[in-house]
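The complex is shown incomplete by one protein chain, all other protein chains being positioned as in the whole.
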Amino acid sequence: MTRTPPHRFQPLDSGAVPRFAGPATFMRLPLAEPHEVDIALVGVPFDGGTTNRTGARHGPREIRNQSSLVRRVHHVTGLSPFDALRVADCGDAPVNPLDATESLTLIETFFRQICAGGARPLTVGGDHLVTLPILRGLRPAAPLGLIHFDAHSDTYDSFFGNRYNHGTPFRRAVEEGLLDPARMIQIGIRGAVSDAANYDWARAVGIRIVFMEEFVARGPADVMAEARAIVGDRPTYVSFDIDGIDPSMAPGTGTPEIGGFTTREAQMLVRLLGGLDIAGADLVEVSPPLDPTGLTALTGATMLFEILCAMTARERADVEPS
Amino acid sequence: MTRTPPHRFQPLDSGAVPRFAGPATFMRLPLAEPHEVDIALVGVPFDGGTTNRTGARHGPREIRNQSSLVRRVHHVTGLSPFDALRVADCGDAPVNPLDATESLTLIETFFRQICAGGARPLTVGGDHLVTLPILRGLRPAAPLGLIHFDAHSDTYDSFFGNRYNHGTPFRRAVEEGLLDPARMIQIGIRGAVSDAANYDWARAVGIRIVFMEEFVARGPADVMAEARAIVGDRPTYVSFDIDGIDPSMAPGTGTPEIGGFTTREAQMLVRLLGGLDIAGADLVEVSPPLDPTGLTALTGATMLFEILCAMTARERADVEPS
Amino acid sequence: MTRTPPHRFQPLDSGAVPRFAGPATFMRLPLAEPHEVDIALVGVPFDGGTTNRTGARHGPREIRNQSSLVRRVHHVTGLSPFDALRVADCGDAPVNPLDATESLTLIETFFRQICAGGARPLTVGGDHLVTLPILRGLRPAAPLGLIHFDAHSDTYDSFFGNRYNHGTPFRRAVEEGLLDPARMIQIGIRGAVSDAANYDWARAVGIRIVFMEEFVARGPADVMAEARAIVGDRPTYVSFDIDGIDPSMAPGTGTPEIGGFTTREAQMLVRLLGGLDIAGADLVEVSPPLDPTGLTALTGATMLFEILCAMTARERADVEPS
Amino acid sequence: MTRTPPHRFQPLDSGAVPRFAGPATFMRLPLAEPHEVDIALVGVPFDGGTTNRTGARHGPREIRNQSSLVRRVHHVTGLSPFDALRVADCGDAPVNPLDATESLTLIETFFRQICAGGARPLTVGGDHLVTLPILRGLRPAAPLGLIHFDAHSDTYDSFFGNRYNHGTPFRRAVEEGLLDPARMIQIGIRGAVSDAANYDWARAVGIRIVFMEEFVARGPADVMAEARAIVGDRPTYVSFDIDGIDPSMAPGTGTPEIGGFTTREAQMLVRLLGGLDIAGADLVEVSPPLDPTGLTALTGATMLFEILCAMTARERADVEPS
Amino acid sequence: MTRTPPHRFQPLDSGAVPRFAGPATFMRLPLAEPHEVDIALVGVPFDGGTTNRTGARHGPREIRNQSSLVRRVHHVTGLSPFDALRVADCGDAPVNPLDATESLTLIETFFRQICAGGARPLTVGGDHLVTLPILRGLRPAAPLGLIHFDAHSDTYDSFFGNRYNHGTPFRRAVEEGLLDPARMIQIGIRGAVSDAANYDWARAVGIRIVFMEEFVARGPADVMAEARAIVGDRPTYVSFDIDGIDPSMAPGTGTPEIGGFTTREAQMLVRLLGGLDIAGADLVEVSPPLDPTGLTALTGATMLFEILCAMTARERADVEPS
Partner (left out) sequence: MTRTPPHRFQPLDSGAVPRFAGPATFMRLPLAEPHEVDIALVGVPFDGGTTNRTGARHGPREIRNQSSLVRRVHHVTGLSPFDALRVADCGDAPVNPLDATESLTLIETFFRQICAGGARPLTVGGDHLVTLPILRGLRPAAPLGLIHFDAHSDTYDSFFGNRYNHGTPFRRAVEEGLLDPARMIQIGIRGAVSDAANYDWARAVGIRIVFMEEFVARGPADVMAEARAIVGDRPTYVSFDIDGIDPSMAPGTGTPEIGGFTTREAQMLVRLLGGLDIAGADLVEVSPPLDPTGLTALTGATMLFEILCAMTARERADVEPS
């Protein structure tokens, strides 16, 4: 069968070029400049905000590698993001592995340029601190909504006296007016905490936290209906920390927490994002050195494709979220 | 307690010979010629039909190794296949790792001899292409029914211009009259596809595809009731691709796809095969080099025992499938 | 925020001392003598009762290592065991890796001393044989109840002619009057057995066995309601074999069996122990050499914290089990 | 310090762009077309000629990944190949993983185009069969000399009745007039053989075989003096099988053989190639799935740089081989 | 070429049956009874004498697996042991993993039967304690000489109050009159010791200890000339502990010690055994769970072939040791 693609930003054809061949780019897409595309797949190889086990700096490269297994048409929705939109690998943000402060600036500038060109970013981290400069770079006209999948709330005020690390990005983002706490929901939070007052700030500002126990009781459809209501039809950011998923399915991450989402649940959750006004999204905290088998990056790459489809759905008004 | 076995084809007694001792055979059974047994456990160490990540050629040997953990009585049904039937390790089919065409012939001949002796084969692959020459070797009087557990439909027409590979066996088998598409069901299919028309052929010829999403919604009992109705009481082949199971439980396979069967579900599915007229069965795509921990082969070996019990159930009319 | 701890037995503050720093003790607690504490975290690095794959002797050390990720407040119950009780790392029981008989005596004596000082032991094995000398050391005034999570019943009479190994501890404990079979329940038992008469003894003496299939059908709440009724409000021992959990989540164990508890289920089960009169508890059969990734020990360390919280709950009458 | 590069084919500056950032290309060089460069770094991801353990198809990608550690100036000779010549990553040859015959044609054509453009190829395999179509693609005016580092002679006539596999390329190349047996030397050959007549053909046609035992006795300088004399100042091909190196230093290969070159020896050997008229070179048989640590690919990437420097030396007449 | 083998005890032909096919036996040889052969390859899967890290019980099976890579003709001496002698896989000695004392008896009896049938044993351990019951089973007419390659002397009197463990076999064997200390040499001993008096007993009874430092200074030829002089032309046992080899080349062992033999040196040492009157030999302490890559077992399997050739050399008077 011959199919004429609507533009040149097409993945390599796995029936002609084997999946293991050639340099690895995200989803075997061409390299391009952000201004050429609708959605820019980019990496932020920075883990200088990590308090315990590092390695997420290697996330973009290994997810590029494993994403060679990604295919082109979503089997449930029938969506083909590469037909609907121009999507490409726009490379990695510049970072300074020895200077977190400078890195925050470099990353912000990089994303400002992406947005200036009209593309929406779909980012691979890096640790969760990178979400902060991404949000800064987006320069939203009004504070964004947030749907956040994670084992941890990441709304601490500081660690080790430091206010900019992977446990604090969402507190900073609210303080800086980048996110609207009334339109924020965190799903999958779980595990013992260092302090009983752990979630007090988040609750005080109005962030909705759905603990794993509540999620298990209610199921994905019910929780996502609430999430969609919370963010509404205004611009929303999606952040997916791989440690939201169970460590049996995503062991390569710095702060694993048992009892996580199954990948099936994670897929259901992300599919239920379809149709929202997603201004940008990220997938963070994949640490390849902590998983020599590559399973975590494979899981991450597959979730990246799911998120991409969710970002595409709105463009295709004819496609209903399943 | 002393038990007098009904025949010599008994696994080593793990209370007398440690599980780690001696050369590894399937389930610690004796080596035998096919004509001596009712069910022949055999290997087909061939992965020349693999389009991406190879290694399934090493499947039979590592499953022999891990199958030392298999015990003798099914704890749910009470079935003891080694009491009910003569089962043995009948070695590996001859293959030519450098010549797929010759291998297809060698494998077919090997299975023809097994069937000629009156045994039913329970095979360990190898990649999924090996199912084709097995079916040819069975020389069924009429096209067989098929119950097929897998992440992928494997009904492509060709890859890289090649019509005989691990993505095409079931299309070829239907075309050759080995399988009856009206009596075929594929369960667990999932994941993005390369082309929206991916399943058109399968649907056109009448193959029933149960996507993972449908399976999750309906559950094993309901799906298997349908499967049993589809194949009926006539001779049926069972093919179990290990990638049907979730990659957290079976990471060592060439084309992993997240969101798969849990092993609990897989066990329920296979137990519900009991009583069917199973002409033969296989378990394929275990690639040991991709899983140094051995978990995939352990999962495979346990599923092999479950399939063996399902093949035994009909012989023991007094045993109801659970 | 400043919090004045009620006593000196506090974990290191992970906001001041990184989790990767310093020698590893259980949950980053101080080392102490048993008589100083309410609950003694101890190791029993002995696997001389293992019939197949060894390595559980390394369990205590690796669980110490991974338990650096444990935090201090249970996010569901709000319980903080380190506030409610004095808990410390009381080191390892002496063992003789070359002499099981002597080890049984050494371990028993060690636990006798712990109990003499008034502490309750929470033990990390070692293989499951270690439960027997622990129970002997407890010298219960009356036979204890038992809630036992495991893939295997461990009520064999002997293996290889030997009556003291990791397949027999609960039979010996009943025979020795340490456990009351009428107050014993085993949950999660599964997998093929070597002999159809495998569970006859256990059933004959009145031990309640909940197979995995029954557990799946009924769910944690229903099963634990029965378990609580069986043991009642009298002193009860809790034994958690890591192989009760699915091998995808706890691969590093000597006798893995697919189809196990998910960690979510395991957490629910243990949380439902809260309020019982727990005389002691153990977590056994973590074999680190069989899992280089450390996931099994992480799972074990997290379950250890859950058990600790369950042991704490009764002390805090105001806290209801969730 | 500011350095103005003589042309645009420069590796990324590791003092500005971290080594872990961005998509991986060979030595962090730009992607380019062969006709733009003097030396084309290319991959041939084909292992369909492998008789036992496969995986070399993944070699080019993982060597790209590990080659991010390569630097730019040789510390012994002072040679900087990226200053002296235009070197780039020219991608992978097309291959058909399901058809060895077609792959031989595809590869040959690919190399013919490289040579037509005036570049010399430095290739990463793939298994050793790929050397044959490379040599065919070079279309040498006269048979080439060969310096060949390997554990195996690869001059068999056939395996499994097949004449084109990774055990036969040098026999075929001699038969086809691509190599001049009188100007061929194989160094590092070792290990038991399947037949006492194993080397009879090679000796009969005049190929010089230096067994490892002879190499150890004589040392690199003496052996390479002989090698240089054998090939003389005429065009010569260099083939480096990673299994020439000891499996402790390069475990990820299909046919490991203990007692191999140390990497120090391998470096000395390759440095002594400097000044020869090298028409092309390859490094083959790196099988990443067999070495999850990446050490083999790191060793391969470093040797690739050494070979590149040797290929550069002749261009810089002022530089003496060390 | 057609070769008519002198008897049926031939390895599978790797040009016809791929190395990865079929159940694994030592060197792909047939299974046989000891009385049928000249040299019996046997396993002793026992590690109950291990004081620290276990796993050697799995040695025989994994060495069987890796020994599929062994070929049939020694490339230096030209010796083909399978032509010169009848060699087969005679299975594993019976052991009781829960009872070291009984195991010593079982093993001794097994080897007595081997010797009674006229075969010489070449054994794969197991830990080093197994050498003691092997020597007892040999029932030598006069105390044997010993050439012993190891990092450790294994002449302790006891560990943990136990006189029969892997640190004591050679002391016991001398005390029992199985070995003649005046004809014993230990080569490669190294590493810090627990006590300055560590070697006093060995020296007092006349055992020659060649520390690694002396070996490095003198080289294999000189040391082996001394070894051959010490044991003379009378019956001698050869014991090879894999930890004699450097842990980079044999990491999977319970007591690794850096600075060991390279495999090249190990091969030279064993080749220089040729022509001695070798009554039996063993290779011990390979612990596969400690080396998931299989390199240690590959090294072990290759050394096993070298030892086999050394045991064959005397039978072929025409072959000189190289």
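A, B, C, D and E are the chain letters, set down in written order, and residue numbers restart from 1 in every chain.
Everything that follows uses one rule, which is that contacts are C-beta pairs under 8 Å (C-beta built on N, C-alpha and C of every residue); 3 or more make two chains touch, one makes a residue touch a chain.
Please read all numbers here as calculations on a predicted model, not as lab measurements.
Participant: Which visible chains touch the chain that is not shown?
Facilitator: A, C, D, E
Participant: Would you mind spotting which of D:7, D:72, D:234 or D:314 touches the chain that isn't drawn?
Facilitator: D:72
Participant: Among E:15, E:78, E:117 or E:191, single out the residue that touches the unshown chain.
Facilitator: Only one listed residue reaches the unshown chain, and that is E:191.
Participant: Which one touches the absent chain: E:14, E:51, E:131 or E:267?
Facilitator: Only one listed residue reaches the unshown chain, and that is E:51.
Participant: Contact with the hidden chain only, please: which chain C residues?
Facilitator: 17-18, 20-25, 31, 43, 45, 57-58, 60-61, 64-65, 89, 91-92, 94-95, 97, 292-293
Participant: So which bits of chain D touch the chain we can't see?
Facilitator: 1, 3, 13-16, 18-20, 69-76, 78, 80, 246, 248-249, 262-264, 267, 293, 295, 298-299, 302, 305, 322
Participant: For the chain that got dropped from the picture, name the residues of chain A it touches.
Facilitator: Residues touching the hidden chain, for chain A, are 47-55, 57-58, 96-100, 102, 159-162, 165, 289-290, 292.
FYI, only the chains that are shown with their structure count from here on.
Participant: Looking at mean CA positions, which chain is nearest the middle of everything shown?
Facilitator: Chain nearest the overall C-alpha centroid, as shown: B.
Participant: Distance from the CA centroid of chain B to that of chain C, rounded to the nearest Å?
Facilitator: So the centre of chain B lies 38 Å away from the centre of chain C.
Participant: For chain C versus chain D, what separation do you get between their C-alpha means, in angstrom?
Facilitator: Between these chains, centre-to-centre, one finds 56 Å.
Participant: Can you work out the whole-Å distance between the CA centroids of chain A and chain D?
Facilitator: Whole-Å distance between the two chain centres: 40.
Participant: Multi-chain contacts only, two chains or more: what residues does chain D have there?
Facilitator: If we look for residues of chain D contacting two or more partner chains, we find 51-53, 57-58, 97, 159-160, 290, 292.
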